[in-house]
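Removed: one protein chain of the complex. Kept in place: all other protein chains.
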Amino acid sequence: MNKQRDPLFHIVKRAALPWYKAWGIRAAAIVLALILCALITTLITGEDPIQVYVTIFEGGFGTARRAWILFHNLAMLLIVALAVTPAFRMRFWNIGGEGQVLIGCLASAACMITLGDKLPNGVLLAVMALASILAGAVWAGIPAIFKARWNTNETLFTLMMNYVATQLAAFFIIIWEVPKGSGTIGIINQSTMAGWLPQVGPSKYFLNILIVAVLTVLMYLYLNYTKHGYEIAVVGESERTARYVGIKVGRVIIRTLLLSGAICGLAGFLLVSGSDHTLTTSLAGGRGFTAVMVSWLAKFNPLFMIFTSFLLVFLARGAAEISTSFGLNQSFSDILTGVILFFIIGCEFFINYKLSFRSAKKEG
Amino acid sequence: MFDFVAFIPRAIVQGIPLLLGSTGETLTEKSGNLNLGIPGVMYVGAISGVVGAFLYEQAVPTGDLNNFLAVLIPLLCSLLGSALMGLLYSFLTVTLRANQNVTGLTITTFGVGLGNFFGGSLIKLSGASVPSLVLTRTSLAFTKTLPFSGSLGWFGKIFLSYGFMAYLAIAIALAVSYVLNRTRVGLQLRAVGENPNTADAAGIDVNRYKYVATCVGSMIAGLGGLYFIMDYAAGIWANDTFGDRGWLAIALVIFTVWRPNIGVLASFLFGGLYILYLFIPTGTNMAVKELYKMIPYVVTLIVLVLSSMRNKRENQPPAALGLAYFREER
Partner (left out) sequence: MDNKTAAVTMRNITKTFGPVVANDKVWLDIYRGEILALLGENGSGKTTLMNMLSGIYFPDEGEITVDGKKVVIRSPKDAFDLGIGMIHQHFKLVDVLTAAENIVLGLKEPGRLDLKAAAKRIREICDAYGFEVDPNQKIYDMSVSQKQTVEIVKVLYRGADILILDEPTAVLTPQETDKLFAVLRNMRNDGKAIVIITHKMNEVEELSDRVAILRHGQFIGDMPTKKTNAQEMTNMMVGHAVTLNINRPEPKDPKPRIEVKNLTVRSIDGILKLEDVSFTACSGEILGVAGISGCGQKELLEAIAGLQPVESGSIEYIEDDGSREPLLGKDPLSIAQMGVSLSFVPEDRLGMGLVANMDLADNMMLRSYRRGRSLFTDRKSPKALAEDVVQRLEVNTPGISTPVRRLSGGNVQKVLVGREISSAPTVLLTAYAVRGLDINSSYTIYDLINKQKEAGVAVIFVGEDLDVLLELSDRILVLCGGRVSGIVPGRGAKKREVGMMMTRLGGGKEDE
């Protein structure tokens, strides 16, 4: 055993990097990813890369309608991300946003269908919102109770709850299907518009966007400046420390998850009452999972999350536009999104670590 | 009377993809990597095999395929495709020490997208009028059963009516179980997943174990996707046809408390629960069937809760599951 060769480099943990350098690295990663995406697209379609970027941009902002849809998608993704963030700060890996949103949708739709002609619209909307919030809170509260009491793995519990919610929604869709045998509900209360959020401002999406904007600020304040927010941070960092200062960990877990679920439920309400006016099992649209990404990429900071959810929604819309205009399959956008995420995920390494090259010069 | 002779074989063919998926994921998790990308990996395993089979069928336009090549080509393509996905996951989480949850979810998005993109493109290439790609000739090679199995009545139906991959899946599960519990490599792999620091201090190459376990685990899981298309679905690819079985495979890992040998029976049970709604007479009430489809998820939840309540040391996840390892951490 006589190795003469020194390793070329080894990995060293960095002390904190100034924020502008960290974000510079992330920006560079995104740029690299975009270049790679354009290359892939060019390779497959033969279009020139500039045209690819133009198409992506057009997909997002091509028309006023597209821009509104983009901002609405952004708001809907952001609200789910806002919902899961308090739990993530607590290291509670809630990947059940999907089910919590869907159960909120189901509650709203149920009220619209069963109470649509019995209550004045204002009261109906209030009942719907309340029912959705409650349903979402219950859906997130159940795994939280088990986590608090028996430390049951929350990632898998919330994942399973998604499927239970999906089947529950499927069950009611068949019960309420219009027309019979179609397996869909169609637009609810199309003639009376009972339970539809009224249009405020320039677009039917405006109200939803506004609500989410307000919620973003509130969530930022909640997490960073309130006692609850502080408790969440302490529990997330160390449960033992939390117990040491008398924080009831189980109670904080349950309380936070009720809040998480409630916001997801609200998102469900906004989807049903504010934009889609129907119920399908895929209404949540994978946002529960994408929200995990949004929240993590933004380092669980609600204000940064505006940017990260914009990035993901913009890319998805742009990639979808590439697919249609170049005659590609819709799933192409998933591939592009995946590539970009891989770059962003990977670049964190260069923020937290550095490669230290061994100096050539050595003393005898 | 409930028709067990019809039910059991269907439960088993439903269970095989789950068994492969969960065996692969168990192996991966034993190294401390929680690969939530398994659903995506299984899609990639399936589509890679489909691409291989498609190219081979194109190369031999008419007549019978060489059975050996018809199996070997898709099999190798599938293994290669899913190994690459495992490699990508390992590179990000082991070498670059990225967050495992986020990486896994991205792998799933990416893998499902990859599967549907190539699947959709192939469908377009084949010029089919329905949105599916039919690879019947390849499937025939995969589903060959023993020649006398049809003549043995219920025994043949329940035990001998499957293509070779079903038996391969069981063999793999038992082999993984043996390796984990009885061999030096298995012992060292478990140590890596439980306590990488200790494993490292004992001279075990932690990163290598994580890479190999994740890639081999992905390859096994990818075979689940291949089996689903080539055997269960009789060689017909349609987008999203594989559904959420990948997530169910992850649930099965917990259900089996990280033991692939238990997984053999558990996966058949899961497969049975998954199709139970087809066997429960509901008359005209179609809605109730949707509720029956909940059963596998609810059962998993119950197992999850019960095992956490019992809190037995041996039934817990690997202690370092989900954590990146850095030797010089202070």
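Should a chain be cited, it is by its letter among A and B, assigned in written order, with residues numbered from 1 in that chain.
Going forward, contacts are C-beta pairs under 8 Å (C-beta built on N, C-alpha and C of every residue); 3 or more make two chains touch, one makes a residue touch a chain.
What you see is a predicted model; the values in this text were computed from it and never measured.
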Neighbours of the unshown chain, displayed set only, are A, B
With respect to the chain omitted from the figure, which of A:K21, A:R65, A:R243 or A:K299 is a touching residue?
A:R243
Looking at B:L76, B:L146 or B:A319, which residue reaches the missing chain?
B:A319
Missing-chain contacts on chain A, rising order, are 1-7, 10, 13-15, 225-231, 233-234, 237-238, 240-241, 243-248, 356, 359, 362-363
Take the complete complex as the reference. Which residues in chain B touch the chain that isn't displayed?
182-184, 187-188, 190-191, 194-195, 197-205, 313-314, 319, 327-328, 330
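We adopt the following convention: only the chains that are shown with their structure count from here on.
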Where the centres are mean C-alpha positions, what is the separation of chain A from chain B, in Å?
27
For the complex, which residues does chain B have touching chain A?
34, 36, 88, 92, 95-99, 101-103, 105-117, 120-121, 124, 239, 244, 247, 250-251, 254, 286-288, 290-291, 293-294, 297-298, 300-301, 304-305, 308-309, 311, 317, 326, 328-330
Per the touch rule above, chain A residues touching chain B in the complex are 11-13, 93, 95, 146, 150-153, 155-157, 159-161, 163-164, 167-168, 170-172, 174-175, 289, 292-293, 296-297, 328-335, 337-339, 341-342, 345-346, 348-349, 352-353
